[in-house]
Structures are given as C-alpha cells and as structure tokens.
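What you see is the complex with one protein chain gone and the rest in place.
Letters are used for the chains, namely A and B, taken in the order the chains are written, and counting of residues starts over at 1 for each.
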Amino acid sequence: MTAEQRLKALGIVLPTAAAPVANYVPAMRSGPLLFVSGQVAFGPDGKIDARHRGKLGAEIFNEAGLEAARLCGINVLAQVRSAIGSLDHVTRCVRLGGFINSAPDFQALAAIMNGASDLMVAIFGEAGRHARSTVGVAQLPLDSAVEVEAIFEVRG
Amino acid sequence: MTAEQRLKALGIVLPTAAAPVANYVPAMRSGPLLFVSGQVAFGPDGKIDARHRGKLGAEIFNEAGLEAARLCGINVLAQVRSAIGSLDHVTRCVRLGGFINSAPDFQALAAIMNGASDLMVAIFGEAGRHARSTVGVAQLPLDSAVEVEAIFEVRG
Partner (left out) sequence: MTAEQRLKALGIVLPTAAAPVANYVPAMRSGPLLFVSGQVAFGPDGKIDARHRGKLGAEIFNEAGLEAARLCGINVLAQVRSAIGSLDHVTRCVRLGGFINSAPDFQALAAIMNGASDLMVAIFGEAGRHARSTVGVAQLPLDSAVEVEAIFEVRG
C-alpha cells in the first residue's frame, strides 16, 4: 500500500493545511529535504481542544498528551501533502523534533511523543522510522500540549 | 535590490560576528546548507541590554521581546556574512528555530518570533520566507530573552 492508501485505510482525513499567519511558511524544501514548521495540536476544526492544551503532568495527562502528539503528526502530514502534492512523494521521514509542554517534574516525555512517531510508521511503514529528539519545554504557542517539527526526504 | 542593498536601505549595520568562545563555530556549511549556531540578543556593543534579558510574560513584555528576536536575527545575518562573505550568496532562508525565554504561562510565542522572521523577509524578499519552529524554554544562555538558530541555502 502507498502512504495515501494507508492514510485512507486508517480513516484519517487530513485537515486543510493552515495558511501561514506570519512571515514564515508551513514547509520549505531545499534539495531533497522538506523542512516542516513546528505544528501544534489543532483539531479538524482548526482549534486546539481544551483537552490538548496545558502542561503534561500538571494540567493534562498521558492519554490526552498522546492524542495531542498524534494531532501534531496529522498536521505535519497535512503540510507535507500541501507542499508536495501527495504523501506518496515522501521517500523517508528523516527526523521528528518533539516539544512537550511539561511540568518541571514530568519525565514520561518519550511515551507522549510516540503519538507522532507511531503515526509516521503507520503511514510510511519502514520509511517512516526516523531520528527523533524529545524535550520538555516551558510553554508552547497557544498553550498547545505538544509541538512537532519534521524533516522528510522527498522525490521529484 | 540585493540582500546587501536592502540591508543598507534599512539602515541595518551588522555587528562584527562574535568570535567563537568554545569548541564550536558560529556557522558550519555542508553542501548547499549553512547551519547557523543559536544566536542570542547581543546588541551592537556585544552585550545583551537589560531590556532584552529575562522571561517573557514575567520580567519583560512583548515589545522588548520582539526587539530581542530582531537582534538575534541581525546576529544570525552577521554570522552568515562572516561565513560566506556576503548575504547575496544566500539563495534561501530554509528554517529558523526560535527559543523564547518564557514564563510558564506565556503563550504569545509566535508573535515574539516574528521579530526574526520579518527581518528575513525584509532582507531576502520571497527567498526569506522559511519554515519555523517556536518554543518557550526554561532558560537561555546569559538570560537572553530569545535565541534564534537558522539554516540557509547558499550558492558557490
């Protein structure tokens, strides 16, 4: 199956990629690498649900954090498709950067970030396995619980 | 207008690029990509003004944060010129990474980071529009309010 077929089989509908709200763009290509801007946990309605805002370990907890990371991953994919036309032009997910809005004592950062990593492997198979860094930060835009940035290798 | 001409028209004088203070360098090229080290809000005198230190949302506020982000951007440009001789060898600003020294409840991170993003577009025009990630961090070197790192695509 191709990535677009897997996406469909999983019943995932990518949202319309958000228009840039400032002097930056959601994704920028240089040679074979596509750099995707950090995506927050916007839902299908273009808003961050209260469930996916706030600090892990203080205001929200593991299950909601995992959902937030998956939403960030979905928004990353929406930006990829918008930038290059189809997920099927991706040859490799190279790297994810995961930023978790964390209470100072919240240590289960890697488990939260799996919400995004698992999605990449579900969609791209072996080509979805990526290098990754996960850190807990003091705050994220709009109080999103998670932000995910990415680098993909693309063809064409 | 070229990037160097725009810089002049805007009256921006790039500071002398700071010499490396440790076993790292301000910028490193690999193929067409120039990776610029995280730059803090040093002013023209090589010091961080008290106005550009501290946590957004607690010790300093929006206008000073925006200025700090712009200073980081100016220092990024100084490192680019020092590394490749002229801003006119830049073909694209590919990515900015923005780290904002934030109180745990400060959410307007994207607005602060525009101080750096707007500068790139002012200098490079369309080629200045970049992918970007912005996060709020617990602390930055020398208590700088902002730190900006960058990837450029360069020719020659």
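Heads up, the rule we're going with is that a contact is a pair of C-beta atoms (placed from the backbone, for glycine too) under 8 Å apart; a residue touches a chain by one contact, two chains touch by 3 or more.
Computed from a predicted structure; not experimentally measured.
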item: Contact residue for the chain not shown (choose from A:5, A:86 or A:107); value: A:107
item: Residue of B:64, B:110, B:123 or B:140 in touch with the missing chain, whole complex considered; value: B:140
item: Touch residues of chain A, complete complex, unshown partner; value: 31-33, 92, 94-96, 100, 102-107, 109-110, 113-114, 117-118, 120-121, 128-138, 151, 153
item: Interface residues of chain B (partner: the chain not displayed); value: 20-28, 30-31, 35-38, 55, 97, 99, 104, 137-143, 147, 149
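One rule holds in what follows: only the chains that are shown with their structure count from here on.
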item: Chain centre separation in whole Å, for chain B relative to chain A (CA means); value: 25
